[in-house]
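Of the protein chains in this complex, one is absent; all others appear in place.
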Amino acid sequence: MKLRNQIIKIIVPILAILLSFLIGGILIAAIGGNPKEAFLYLLKGAFGSKANVGESFVKATPLIFTGLAATFAYRCGVFNLGAEGQFVMGAVVSVYIGTTVTGLPDALLITVSLICGAITGGLWGFIPGILKIWRGLNEMIVSIMLNYVAILFMGYLYSGPLREGSVPQTAAVTAKLMRLFGLSRMHIGIVIAVVLAGIIYYFMFYTDGGFKLRAVGLNSTAAAFNGFPVNRLMILSFVISGAIAGLGGSVELHGTQYRLMSGFGQGYGFDGVAIALIGQLNPIGTVLVAYLFAVLRTGATTMQVGTGMPTSVIDIIQALVIVFAVAGSAFVNLPKVRQFIVGASFPENPLKRKKNTPDAIEKGVGES
Amino acid sequence: GSSQTSATAASQAEGTTQAATQAETQAPDKTYKVAMILDSSIADGGWGAACYNAMVAAAAETGFETQYTDGLATADFASSIRSYCDLGFDLIFAPGNQYSDAVKEVAADYPDVDFALLNGVVETENITSLLPDAEQIGYMAGALAGLMSKTNSIGFIGGLELDTTKMKLAKYEEAAKAVNPDITVYSAYAGSFSDTAKGMEIAESMISLNDVDVMFGDASAVDSGAREVLANYEDKYDIGQPGDLLATQESTVIIGSVVTDNARMLKICMEEVMSGEFGNKTIYGNLENGSLSVGTFSDAVPEDIKAQYLEIVEQIKEGTFIQ
Amino acid sequence: MTTIWNATFISELLLSMIRMATPILIVAIAELYSEKAGLVNIGLDGIMAFGSLVGFLVSYITGNPYLGLFAGAFGGIAINMVYAVCTIQLGAEQIVYGMAINIFAPAIASFIYKIYFGISSSLISAQLMKPLPIPVLSHIPYVGDVLFNHTPIVYLAYLLVPLTYVFFNKTRAGLNYTAVGEYPKAAESLGINVIRTKYIASIICGFLAGLGGAYLTTCYISTYSDGVVSGRGFIALSAVIFGRWAPGGVLLAALLFGFTDALQLRLQVLNSGMPYQLLAMIPYLCTLFVLAFFGIKKAGPKANGKPYFKEER
Partner (left out) sequence: MEAFLKMENITKKFGEVSANKNINFSVAAGEVHTLLGENGAGKSTLMNILMGLYQPTAGQIYLRGEPVRIDSPSKAVKLGLGMVHQHFMLVEAMTVFENIILGVSKDHAVFIKKDRMKKEILALAARYSLDVEIDKPITEISVGAQQRVEILKALYRGAELLILDEPTAALTDLEVEGLFRIIRKLKKENKSVVFISHKMREVLEISDRITILRTGETVKTLKKEEADADGLANLMIGKELVLSDYKKVASSKEKVVSLNGVCYQKSSKHSGLNDVSLEVGKGEIVGIAGVDGNGQSQLAQLLTGVIGPESGEVFVKAERISKYAPEAFIMKNVAHIPEDRNKMGLIGNMTVTENLMLKRLKSDEISYGKGAFLRRRAMKQSAEKLKDKYDIRCASTEQETRNLSGGNQQKIILARELEENPDLLVAVHPTRGLDIGATQYVHDAMIASRDKGCGVVLISADFDEVLKLSDRIAVMFEGRIVGIYPGENPPIRDISLAMAGKVE
């Protein structure tokens, strides 16, 4: 019966993807395209060459970081919507370090820069955290506001003090993350991301700290009664979540973009939230879903270019994947459906669906 | 974003016949293909539209097949260009210096594909930069604005702080002051090329605060917002760019345009692609070589001012307007 | 500089504030209706995008911006039904569906625009709604223009505030509605139809958010382009929390955003030297400071964001 659960967990997203492509195909046919050709391009784009395979990993890297940032925060019941801002601030610091510090060997420079990026992201995440605990402010709006501030600040830097050249953008950092396997732009950032996911998985499920963090996320009052330092844990999770996103920004900077310019980091924060939730707030799930999104996007570029279909078709398909994947897992968790699938093997009603809604989210802290 | 293979059927047919005659000397059955990438929309009534139209117009003359992708995110510039290269496109048109990094990176991997970089400053084996003269554009707009303003206040809206935009603004101001020393220039940046509403608010505040009566913008869709506001007033005008706006649309607001003939420069690129001489150069666009020109005037411009203005344009061309 | 702070400047500033606050206000009230029934909808940006496209298209085709406005509102309902079915019926995660709508709806809007107008590089504009000055009142110096010379939809938006207040505080239906967001189980046990109320909430939310989107393309700017909404949905979402889930508060929050945004644009025009990004931060920083200063302990409807199932303990 456990096995059957596992199978369902895997089948649902696959069905969701197939269904989304079916609808996407219908759309393409409806506007006079050839769906088969379109999807062949998609496959070719995603896996057709070494460069394309590598490109998927390149695209997956920032998504994994923001996805992990969201996972970490939500597990502790805090709704950090500010990964984008934290990502950007991490990159801002890294570009500063990368373009001003001289005389260090690349490896050391990058290490320092990544650490500083993570710290800055953490500090940026600390703001909504402390405001939540200290002033009772809703972290969602604070983090959204801070996203705007970070993006504008980045804009100020690349068009003002850190500008270089004729377009508003900063200089490029010269210390670049090592590229891997000759797969085009694929760089060691993906390894950092995956290792980080492993560490978070271990922390979350195999350490005392992770356990407490999850407990706070699921029932902060009970956690407090059982002697867990709730406020400290919440702040900590904001900071770590921010640090993960900030590290992501640094990695993206040193690995892929090399400089800041308009549009840097755009959308990664919210994509991360969707990815984390589809990945069931599991770090490993987050990595897989992020990779899936990346593959879809890489393939989509080629498909769009090859067929001349509007790129919005891909956005539609991607949104449909979210819609179907989440609706699908909610659907199979409906008591009636559950019973039908799982049959007679459950003596008590094992509703799992509330798992993703840590109940401290809407609760002000410290009101107990 | 979106895209479309080739231009309309009519122009394509026309294009192919022409291409056939031109290309006979080289590979007779080879159809050349050009693709354009864009971060904004081709239907923004400004920069994107002008660049797209330029590509289609140039392709119609040279027989190239065209395709485009618009609405691209920064992170997707490179992969989109790469996909076009993989699909055997001969020329990639990147209309803005923000694409330099992506172009340089991909160009290194695809030596057989040629790249045209508008407003760029890169010259390599397979990258040619196209550089319309921002100084002259600024002068042309500023002179007209200065001549037309009755309130002695004129406005400028920028999208992003591009060097070219800053240059245009500086020269706009110089020129306006040269023709009318009492002029004050008010400027603002929208921080975007697409936030039409921002354009409206900026125009509205410039009018109400400073009684600005002539405006010029370098911000695509943001400019159309400003025009909407100007239309609500009498005797408030706008100067268009980079297309000849009055040639394609009716407007009570637009008094004239500073026209950049990107098509001409692109056509040069395409011909060089076909002849194999591409690369290692910058094609300048200015009044002398006909890539910049004065567009259609509206009835709001009195004949005497028009004459005065055309004279100034002649001076700009000769480099004698402001030394 | 001092001469700038005259009556015309102030009245222009306030006028601009009203214009910029209106779409935020409408959409924030949409969200208020959703959250009061326990549905956190962060897909406002998406719904607005779709509403603005539909509003634009219908207004373009029929030449009647009023029709466009209503069509946009109904477009909003249609999109929000995806959210409604999945979150209400299946109990799926509300935040994810908000996200999905934010990706999905603008993509559909952009797709439809491309399909309808084909490949065209010309900017297509539709008829804008004409202001409807209120006789007599609109002639009051300064105040008249600020308050009484707008399109009907602006009056409607501001009328929504007292109406919503009365609905939630003075009517039985409003009380029952509030109970659904606070404690659905209790509401159900008292004979209130929780599922129906949630659907109604989604319809109202879709309608108003669609309306807010359509306002952009039928009353504000005459063209449609991808990204017209540019984050206004998220600002509206913040306005609801900022406004402490009360219509009066939401109005204040929307006006604060409108005011600071209008102000920073004017500051930009006045000081061309100052980097505009720093000025553009003003609305967000201002919000943060105001929030941090007053503090908000109120957490909103208790059952907000939680799925509700019949027959579950």
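Order as written gives the chain letters A, B and C; numbering starts at 1 within each chain.
Everything that follows uses one rule, which is that a contact is a pair of C-beta atoms (placed from the backbone, for glycine too) under 8 Å apart; a residue touches a chain by one contact, two chains touch by 3 or more.
Keep in mind the model is a prediction, meaning the values are calculated, not measured.
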| item | value |
| --- | --- |
| Missing chain: touched chains present in the view | A, C |
| Touch criterion as defined above, residue of A:A51, A:V95, A:L196 or A:A215 at the omitted chain | A:A215 |
| Listed residues C:I124, C:L156, C:I192 or C:L267, member touching the removed chain | C:I192 |
| Touching residues on subunit C - with respect to the absent chain | 170-173, 175-176, 178-179, 182-183, 185-193, 301-302, 310-311 |
| Where the missing chain touches subunit A, by residue | 205-209, 211-212, 214-215, 218-219, 221-229, 335, 338-339, 344, 346-352, 354-355, 368 |
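Keep this in mind: only the chains that are shown with their structure count from here on.
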| item | value |
| --- | --- |
| Euclidean distance of C-alpha centroids - subunit A vs subunit C, Å | 27 |
| Where subunit A touches two or more other chains at once, by residue number | 152, 155, 159, 310, 312 |
| Overlap residues in subunit B, where contacts from two or more other chains coincide | 1-2, 4, 71, 191 |
| Subunit C residues touching subunit A - in the complex, by the definition given at the top | 82, 86, 90-93, 95-97, 99-104, 106-108, 110-111, 114-115, 231, 234, 237-238, 241-242, 275, 277-278, 280-281, 284-285, 287-288, 291-292, 295-300, 302, 304-307, 309, 311-312 |
| Subunit B residues within the subunit C interface of the complex | 1-2, 4, 8, 41-46, 48-50, 52-53, 71, 186-189, 191-192, 194-198, 200-202, 204-206, 208-210, 221, 224-225, 228, 248-249 |
| Residues of subunit A defined as touching subunit B within the complex | 45, 48-49, 51, 55, 59, 62, 152, 155, 159, 165-169, 172, 185, 256-259, 261-264, 266-267, 297-298, 301-302, 304-306, 308-312 |
